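For this view, one protein chain was removed and the others were kept in their places.
Naming follows writing order (A, B and C), and every chain is counted from residue 1.
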Amino acid sequence: MLKAIVTVMLKKGIFDPQGRAVQNGLESIGFDNVKSVRVGKQIEIALDTDDKASADASVHEMCDKMLANPVVESYSFEIKES
Amino acid sequence: MLKAIVTVMLKKGIFDPQGRAVQNGLESIGFDNVKSVRVGKQIEIALDTDDKASADASVHEMCDKMLANPVVESYSFEIKES
Amino acid sequence: MTEKKAEMEEKIWRKAGLTDSEYELLTKHMGREPNTVELALYAQMWSEHCGYTHTRPLFKHFLTTGTRIVQGPGENAGIVDIDDDEVITFKLESHNHPSAIAPFQGAATGVGGIIRDILAMGAYPIASLNSLHFGHPGERGHTRWLISEVIHGIGEYGNCVGVPTVGGEVRFSDAYKGNPLVNAMCVGYMKKSEIKKAIATGVGNSLMIVGNLTGRDGMGGASFASKDLDEENDEDRGAIQVGDPFMEKLLIEACLEVFDKDYVVGVQDMGAAGILSSSVETASKAGNGVEIDVALVPKREEAMRPEEVMISESQERMLLIVKKGTEDKVNQIFHKWDLHAVVIGQVTDDGMYRVLEDGKTVGEVPVWSLMDAPTYILDAEEPAHLAETMKFKNEDVEVPADLNDTLLKLLASPDICSKTWVYRQYDHRVQMNTVVKPGSDAAIVRIKGRDKAVGITMDSNGRYCYLNPKRGAASIVAESARNQVVSGAEPIAITDGLNFGNPERPDVYYQLEQSIIGLSDACRALNTPVIGGNASLYNQTPEFGSIYPTPIIGMTGLVKSLDHVMTPEFKDAGDFIIMLGETKDELGASEYLDRIHGLVSGDVPELDLELEAKSQQYVLEIIRKGLVKSAHDVGDGGISVALAESCIQGKLGADISLDVDVRDDSLLFGETQTRFMLSVSEDNLDAVIDLAAEKGIEAAVVGRVNDNTRITVNNNNKKLIDISLDACADAFNTAFDKLMKTSN
Partner (left out) sequence: MKWGVLLFPGSNCADDCFHVIDKVLGQPVTYLWHKDTDLGDVDAIIIPGGFSYGDHLRPGAIAHLSPAMTSVKEFARNGGLVIGICNGFQILTESRMLPGSLLQNQGLKFLCMDQTLKVDNADTPFTSAYESGDVIVCPIAHNEGNYYAAPDTIAEMEANGQILFRYCNPDGEVSNATNPNGSVNSIAGIINKYGNVVGMMPHPERSSDKDLLLSDGKGVFVSMLKHLEAKHTES
């Protein structure tokens, strides 16, 4: 059993209104050293396999096909034993 | 400059419909070794400080006050140089 | 790289999207060669999207004035009078290209953009609608993804910004497979005294930018929208704008608060070509010049070049022209809403458009020349397919053996079936003015505190326009107006969205020109002037070709009293059903031919605009007199579908018998124009029939509403349809859900 931890974030340069709202929110309650905030998704996928290489390939494919929209998002992931 | 990477997930035991939908979606396009999926948030916070200890304390406080709702969510974070 | 491409790239103006002759013209205007900033200004302002280079000459056909018209085309949105010194303003806008690439954001920012047009008029946005066209889902998971993302995007934006989405349409044809259409419409309300204009008067007055920060979003969107959708656009993809409805909501509140004061002389929203087009347009209207310092523009990104700042399409921004000396007061109000209002330049008296960076001039061209985009009258040639499709005869198809089954298939057709799946995702009740929610013929939105309301509709029929652009386009206006009158509204005016393929193709230009003529004819006959619109050309892909010619009509009407509000569902068993209008042997262009026989062929049904106007006046009159219990137009799918819809929504059965000498399928499914189906109580039957006779309208009492849960249709004593209400309801109500669930 392996576990893939996929992180999907808006690409750099693409406006992240959620991040900005969180930043303003944090500032308004007194956190004054916040330079910037970006909010993305973390997707944890439990995989029924022990083969890291094939898991790697298939998670890549999942990201390209479904988990991230390459027009606006970029992704990264790591694969762990679980 | 430090960067906090905060992960907020629904607590174990709370049904995650989004995770289920992603899992179904992945299955429908042919990924048949997906055991389960959970979807959460990743929040990247750039902090205007170099003091790791104080950063740690303040990110803890951010999470408790705003970034996570302890009734349904758990959080974890790490602090990196950026 | 092909040789042709290499050649294209050597000339910088070509890369910017300008032709050799356009380049020559602009150097003549300037009296010298432009620098990169200046070239970018022309490239944007002279694109089809901003300059209407191909459509402007055709607008002369439109009727644009009338007794209720306060503002015709030329402002951010048109304005019509709804009595009592109150007006409504409305417009539609396409977001086809962005939605094809990033459907969620593309559709969302489309909603946001049109709301700002309405806000720029000084109005409070009271309703949103959308017209959507997709390829058939089912075969390609991609299409289902597009549909669900577009609808999600519209919902997220509209719901958050707090403007109810009260109606629209969703239509399907493979003509839209590669190039979906997403047109959004918004309606605003204000008092006559509150009207604002997009004008930069008063030399020395300040230009202030309000709302969002400026980033590299939608870079070149205006010229991008004026190109084909093809593989080259991969690099344009970084350009996708992200909408922030929360910001927009604050912008609405803050702007309206500022408008209440006496600080603002002009307002313009920032749409295509951002700061540039908004400021050029306001300056040109006043005959003034402007100067803008890009260094003063609050930015989200670093190291932006001057031309990037000028043409950025970052969302949720507006330009205000404010009286000198009131800047701080304006800023205070925006500050209250956690927004900024920043002076970026001023109105000048020299007629020049001057771009500065840190006080240094980096571009300077005459304002008029930017507004003076060259226009093109191109060759028109009848599309080749018409010779073939016009040959269609009804005899080419057989009457289906099982008419009950045919009716069920039509009720489940994605064009006809219930769109609850769609509008359940839209908040259609916020603001508490929605009297008739989506699912009826027209949405009815009341004016709070008054005994009146507006009817709002959006309609199109690409198939009709493909088969007969002129009559097809006229039919859409007629249908829209029919939807208004059956809802108790008197049609007032329209806004049009011209969605077409590449106008440089003679057959597409023909479609464009003929559609505009058809629209214009109908608008004259029905007295619904055109008060604004939008053009989206180049809707085609190499893989799927050109879209159907798809003019989309947004119409508003006035409901003079809430007592006049009418809906299509049958109300009570025992009521009489009345058919208005003659039924002809017309199958051409119908949904039935398309869905059942797989034929997109034939001519569109005849349309007698004089009869149409007369019939509509009659229907409105009997509704206003309180003689009618339900009213529905007969549209897609013909009499049987109209009947079934009134039954399904009223949860009642009906039994009708006609007496018409046409084929069974023409009778049941044909789309002869200018027909209505009413239900009236026994008490009012004579009054309705007598008035019809008086007005020369064909009216037949065809049957009654009942509560025995079946729908039956007879013609010439032959039973054609005998089906359970439940079966019809199931087909109609579940089709869209099924469509979105089928996996491929």
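The definition used in the following text is that a residue touches a chain if its C-beta (ideal position, glycine included) is under 8 Å from a C-beta of that chain, and two chains touch if they have at least 3 such contacts.
All values reported here derive from a predicted model rather than from experimental measurement.
Within the entire complex, contacts from the absent chain reach the displayed chains A, B, C.
Within the whole complex, the absent chain has one touching residue among C:Phe59, C:Phe246 or C:Tyr376, and that is C:Phe246. Interface note for the absent chain: among B:Gln18, B:Asn33 or B:Ser74, the touching residue is B:Gln18.
Among C:Met185, C:Val330, C:Val435 or C:Val600, the one in contact with the hidden chain is C:Val435.
Touch with the chain omitted from the figure is made, among C:Glu33, C:Asp83 or C:Asp338, by C:Asp338.
Listed by residue number, the positions of chain C touching the unshown chain are 152, 155-156, 159-162, 244-247, 249-250, 337-338, 423-435, 446, 448-449, 562.
Within the complete assembly, residues 10, 14-15, 17-18, 21, 41, 65-67, 69, 71-72 of chain B touch the chain that is not shown.
One chain of the complex is left out; on chain A, the residues touching it are 17-18, 21-22, 25, 28-29, 39.
One rule holds in what follows: only the chains that are shown with their structure count from here on.
Mean C-alpha positions place chain B and chain C at a centre distance of 41 Å.
The distance from the centre of chain A to the centre of chain C, with each centre set as the mean of the Cα atoms, comes to 37 Å. Put simply, the C-alpha centre of chain A and that of chain B have 9 angstrom between them. Across the assembly, chain B contributes 29 as residues in contact with two or more other chains. Annotation for chain C: no residues touch two or more other chains. Residues of chain A touching chain C in their complex: 10-11, 13-17, 20-21, 24, 69-72.
Residue ranges of chain B in contact with chain A, taken from their complex: 1, 7, 9, 19, 22, 25-26, 29, 31, 33-49, 58, 61-62, 65-67. Of all residues in chain C, those touching chain A in their complex are 101-102, 105, 212, 215-217, 237-238, 240-244, 246-247, 300-301, 314-315, 338.
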